[in-house]
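What follows is one structure encoded as structure tokens, with my remarks underneath.
A single protein chain has been removed from this complex, and every other one stays in its place.
A and B label the chains in the order they appear, each numbered from 1.
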Amino acid sequence: MDLNKYTALFLAESREHLTSCNRLLLDWEREPGSTVAVDGLFRAIHSLKGMAATMGYGRLADLAHRTEHLLDAIRGGRAPGGAGVIDLLLKAVDALERGVDEAAAGGDAGFDAEQLAAALEAAAAAPGTGAPGPTDTASGAIADHGDEPGRVVRVEIRRDSPLIGARALLALRRAGQLGKVSGVMPPESGFDADGFDGRFTFKLDAPLSESELVAAIERAGDVASVAVDADTMQTAEWRIPAAAVPAAAAAPAARSGQVRVDRRRLDALMSQVGELVVARNRLLEMAQQDSGGELEAVGARISRLVSDLQTEIIQARMTPIWQVFDRFPRAVRDLARQLGKQVRFEMEGEGIEIDRAILDELGDPLLHLLRNAVDHGLEGPDERQRKGKPGEGRLLLSAERGHSSVAIRIQDDGRGIDRAAILAKAKREGLVGAEVSALSDDLLLRVLGRPGFSTAEQVSSVSGRGVGIDVVLTRVRAHGGAVEISTTPGGGTTFTIRLPLTLAILRVLTARIGDERYLLPLSYVAETIEFDLQPSTAVHGREAIVLRDRVIPTVHLRALLGVETGVVPPRRPGLVLEVGDRRSAVVVDALMGQQEVVVEPFDAPRGTPPLFSGATILADGTPALILDAAALV
Amino acid sequence: MSHTVLVCDDAIFMRTMISDILTQAGFEVVGEAETGVQAVEKFRQLKPDLVTMDIVMPDMGGIDAVREICRESPEAKILMCSAMGQQALVVEAIQAGAKDFVVKPFQPSRVLEAVQRVLG
Partner (left out) sequence: MADSESVRVVVFQVGNLACGMLAGGAREILAPLPTTRIPGAPDAVLGIVNVRGSLLTVIDAHRLLDRAPLPEHEGALLVVDAGSRRIGLAVGRVDDLFEIPASQLEAREALPGVDIRLVKAVGRRDGLHFVVLDTEALLAPLLGAERSSSRIPSTPGD
């Protein structure tokens, strides 16, 4: 059997299981009495073991087996839980992650985790609490079911097994030799029904450990998996208490009816649709000259179909944000430990979906900001207590959906950024003029975003490596997004990252200035106005307009972009741009309507002012630049 | 000390094939039966460690033979030989006391795995 074609699937699914393991371990660390985490861990590692063994990754399967064995012992009360064991299991998960990557890259022959395996074995052999469950509270919960003995066993026969129902019956007979079997679902009589898929559950009362039980049932042959719940059966369904298990752990079970698609395939599809959109725009232009003719009718129909297709594919690329968020709790925990800080890390809005291409780019910048927050933002417990704050610092990562964008916030309740110190440093480095007396949020962000400008007094080992704020800004802006900062001395710092929900195709407003055309992302255009009819004023020496009692600074694109062609029309339109709570009124010569464009990356030559977020090719084949809304407000 | 086997099938071809597979794996085929009645008689006589039993045989079917043998010797280790589409019959045989089954066409490795499971 050629296993290569399963490698990608193995990799994706294993990583998913391991990510959920990380999360479950942190849950367990927070709530040592919970059995949900241990059960979930056991299931995830067990699945990983089965997959690794099937792929022929013996060393990996062996480590998974030892990890599973320890978890089994903890569940059975034969080995203790506790912080030491959680650390060990985190290490095991790290090693398994490494092993999975290595194995998928070319086999696990070089994978060596002997020391870890020995440690796992020792932990599994440690005297347990004498009662099942990781802690006494847990054992109490289980003992309550003493009047209804037996554990729920779930067996899955391999799909390719011939006569799957007969095989299932053999497995049930094997179980029957171990102890009393009851509550078989579906009932035995349904095993040879046509629709039987080889999965069944039953209750088994047998004085055996879980691994003994699993091994015995597996001896029926063609058994894909055996799982044992420590609890009594309540329904015939796999009980994954939705409220108690984080989304990541529940996801593999909830995915039925979905198909995994290689993202390269999705990207190829997307880029083809992108080209189709360009061709459609060209067709629509041609159709305009054939007003009322057949070409216009066909053009309109094709246009609708392309739009629908585009919507579908964008939808297919939408991915819940937890796929990136999920790795953060572990990273924050490890970092907090390393720095001796107490951090309560919370996440909100993980269910929000965003274009996978953006998501993939988001991980590193977010991780950097989180690291910064733990390293520089949050104080140590002593310092916090001296300041009258709780010893445990709060760090919140949240995502919130707007109409066509998503706002991701990283909020800490730490010491805040010392504006005076940053200002002094910026002056020393000549980044701001001596006349500047205070840093506004906006200017602060621009200073922090300078390449090589470090916020730390001394660059620590933690935040010193990896990307700086400048890279965060560059990455976010490259995707048509914007970054904002707000900070209060002693109160904490919040970074807000705004991103479009999708980036491959952008809705833009085309503006003409002289004989040049520029594009503005529609998601940042709050309204269009007739500029020359607005009362104008000045704020801090800058021209501004008054719009519904609000003073909005004016930006003349003709001057800003140095356009010298054409004549300034007597009446000019203006666009009110809104990025976060900042606004500006952008004055152009004329507006030429909305369209969808395919965003091409644009590497500005050195020395070009950072005014553009990308470029595109218009329907007539001309290149055009997309203005960065965040740079104009 | 090899295990002894009784091979029950009405087709010579199948008996030969099963015997070859088992002999090559070090088992000792001590007898063969062409009908269910013969199977029951030879079992009483030879007390083999393992019986391979075809389902469809003249005289007395394989399932009835399993029922008869297990009534007399509940510890008998019987491996059913079936074809695809005989699930209901195999289920019946298991309920009658058969310990495992293999599905034709036989793959030697699958046969030996099943034999190991039955004897193990």
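Quick note on the criterion: a residue touches a chain if its C-beta (ideal position, glycine included) is under 8 Å from a C-beta of that chain, and two chains touch if they have at least 3 such contacts.
Bear in mind that the values here come from a model prediction, so they are computed numbers and not experimental data.
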Practice prompt. Using the whole complex, pick out the displayed chains that touch the missing one.
Written response: A
Worksheet item: Of the residues A:205, A:275 or A:382, which one touches the chain left out of the display?
Response: A:275
Worksheet entry | Residue among A:441, A:543 or A:578 touching the omitted chain | A:441
Discussion item. Among A:126, A:216, A:547 or A:624, which one touches the chain that has been omitted from the display?
Written reply: A:624
Worksheet item: Residue-wise, where is subunit A in contact with the chain that is not depicted?
Response: 275, 278, 429-433, 435-436, 440-443, 446-447, 450-452, 516, 539-542, 553, 560-563, 582, 600, 602-609, 611-612, 615, 617, 621-625
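Just so we're on the same page, only the chains that are shown with their structure count from here on.
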Worksheet item: Of all residues in subunit B, which touch subunit A in the complex?
Response: 82, 84, 86-88, 90-91, 94-95, 99-101, 103, 113-114, 117, 120
Worksheet item: Where on subunit A is subunit B touching in the complex?
Response: 162-163, 165-166, 169-170, 173, 191-192, 219-221
